[in-house]
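One chain of protein is taken out of this complex; the other chains stay put.
Chains here go by letter, A and B, matching the order in which they are written, and residues are numbered from 1 within each.
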Amino acid sequence: MSAGALTPVQAARAAARRERGRAPTLYLRLAVVLAWVLLPAAGPSFQVLDLAVKIALFGALAASYDVVLGYTGIVSFGHAMFFGFGAYAVALAVGRLGAPTYGHLLLGFLAGIAVSAVVAAAVGAFSLRVKALFFAMITLAFAEFALILAVQWGALTGGEDGLSPKLPGVFAAGAPGALGLSGRLVTYYTLLAMCLGLFLLMSRFVHSPLGRTLQAIRDNELRAEALGYRTFVFQLVATSFGSVVATVLGGGYVMWVRYVNPESALGIPIMLDVLLMVIIGGIGTLHGGVVGAAILLTARTLLPNLRGLGGSLFAGSEILQRLSERWLLYFGILFVLVVFFFPRGVLGTLREAAARRRGPAAPGT
Amino acid sequence: MADVLELEGVHTDIGQHHILQGVSLRVRPDAVTVLLGRNGAGKTTTMRTVMGVLPPKRGAVRFEGRAIQGLPPHAIARLGIGYVPEGQGIFATLTVEENLRVAMRAETAECRERMRRVLALFPDLERFRPARAGTLSGGQKQMLAIGRALVNPTRLLLIDEPSKGLAPIVIEHLIAALEAMKRETTVVLVEQNFAMASRLGDDCYVMDDGRTVYAGSMAALAADRNLKQKYLGV
Partner (left out) sequence: MRRVLPLAVGAALLLLLPLGAIEPRAWLTLTVAGLAMGMLIFLVASGLTLIFGLMDVLNFAHGALFSWGAYAGFTVAVAINGRWGWAASPSIWLNAGLLLLAVAAAVAVAFTLGVALERVIVRPVYGQHLFQILITLGATIVLEELIRVAWGPNDQVMPVPATFQGSWDVADVVVLRFPAIAIGLGLLVYGSMQWVLTRTRVGLIVRAGVENREMVQVMGHDIHRYFTAVFAAGSGLAGLGGLMWGMFSQSIRPSMGGEQLIFALIVVIIGGLGSVTGSLVGALLVGLAYNYVAYLVPKAAIGVTMGIMVLVLLVRPTGLYGAGK
């Protein structure tokens, strides 16, 4: 191979990198990040700030689930469980080891990551060898089990009541001085940085050679195996990676909400939420998770205001009243409709439309 | 006489892969037409397209003059087309007799009579009638697979690589059984074993890269060493 010329693979990667730099969506993405950073300056209510953080956290969580589901093609119901592990690990480290310090915080995160990595590896090693359907069911069973364990092991986890840890130092007291940031704002920016960092990490993971191999395995496992890739190892790595990211996000969640209990951190509701976010945003798009999180969480904050409306409108009929109250019903209907008509989600449909307009790709790009 | 089966410019995709890229062939009645070609040439995909398991993207498949592309597999089977797939498709947890019974399109007296004839033709199957089909040997499974195709009145029989994995002595029995069937029904045979193919085949088509690249009589192909070398590496 001569020194100057590039191999076809290198040429393709260089071209992709150039295209990414020029992509219009890059500026859109930067603008969104900027909006997040500047939001507190606009003096918003706590509710808006809370929404912004939750969108960041759950957006990243949905993206981490997309890595497992969309890019590796594995249906797992255990993802929320790892989120819960992180939440509990941080809550316990900060709450149960005496007065909270930064060291405790870090310890919580590391402990959570360690536990998740081990569990993800164990569950994966054990279950990835079975049929996909089985794997989904097994992860569901494990997730339920973790939930029940959390409820019953009250001595450690505080049972159904959960834990309410206090955060150390700057996160609680704030950073007075030039910027005059409250504890909340310090936490806000820390979490924002964390989410952004994790998201970039996932993006690199997905676009790396490892990530591409995973997509190949997702598309045609037999062929990938025939090509010599040990698909099992790759799948294990991908699920472990996604689970660990979820764990870190769980820790972040506790830092903001300062409360953890089985239902809110480990339960099926979180799993369903994340699933819905990925579906609405678009499977296999990574950014779709953020879009889905934004749509879902915003709708959920706005909907309760409608509930009160329903109560007063239908005061006479109990059934009509219940019909208007049960937003989960419409959630479910929306879910089914989205899966039917927009299986690719918001981003997926947009990307498909854009690709169709661009026409078939020229060779060499 | 009209062709029993005709494929015209058939293109079939599996997922994103364009497997069949223009397959055209005609099958004469009461003859054995052999489909030859290397691994991955698209022979099995062609069979599965005819059976309706894979819908063709383009082109036409005609059975006795009638277009059948796009019909569901069970409808195509009911027109009188029998299929013995690669790997036989034996139901291992069902008994030999149950395998034969489930293959019947309906449990009519005629089909039961045909089953009796099949069991007479393959004495091993009669012997293992109540046994689970999974316990049969490779050769016995192949006999069962062919037997299953025979319990229905069949006007066209598609057989995919029946000799695969079988010992030579078993292949001899197989050839004898197929020669017996040859007289009753039209057969399309996919076979990599050239010796077997040349003994049974009347007409032949060679496929390569999803296309039919040679059409002619079996005898002509067998005699022409250059052709054999070029398309089959034999």
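Heads up, the rule we're going with is that contacts are C-beta pairs under 8 Å (C-beta built on N, C-alpha and C of every residue); 3 or more make two chains touch, one makes a residue touch a chain.
Note that the coordinates shown come from a computational prediction; the quantities given were computed from them, not determined experimentally.
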Considering the complete complex, of B:67, B:102, B:120 or B:167, the missing chain is touched by B:102
Missing-chain contact among B:46, B:69, B:152 or B:212 belongs to B:152
Of B:5, B:19, B:51 or B:68, the residue that touches the missing chain is B:51
The one of A:118, A:339 or A:353 in touch with the missing chain is A:339
Missing-chain contacts on chain B, rising order, are 51, 53, 72-74, 76-78, 83, 85, 89, 91-94, 98, 101-103, 105, 107, 148, 152
Had the left-out chain been drawn, it would touch chain A at residues 69, 75, 126-127, 129-134, 136-138, 140-142, 144-145, 148-149, 152, 268, 272, 275, 279, 283, 319, 322-323, 326, 328-329, 331-333, 335-336, 339-340, 343
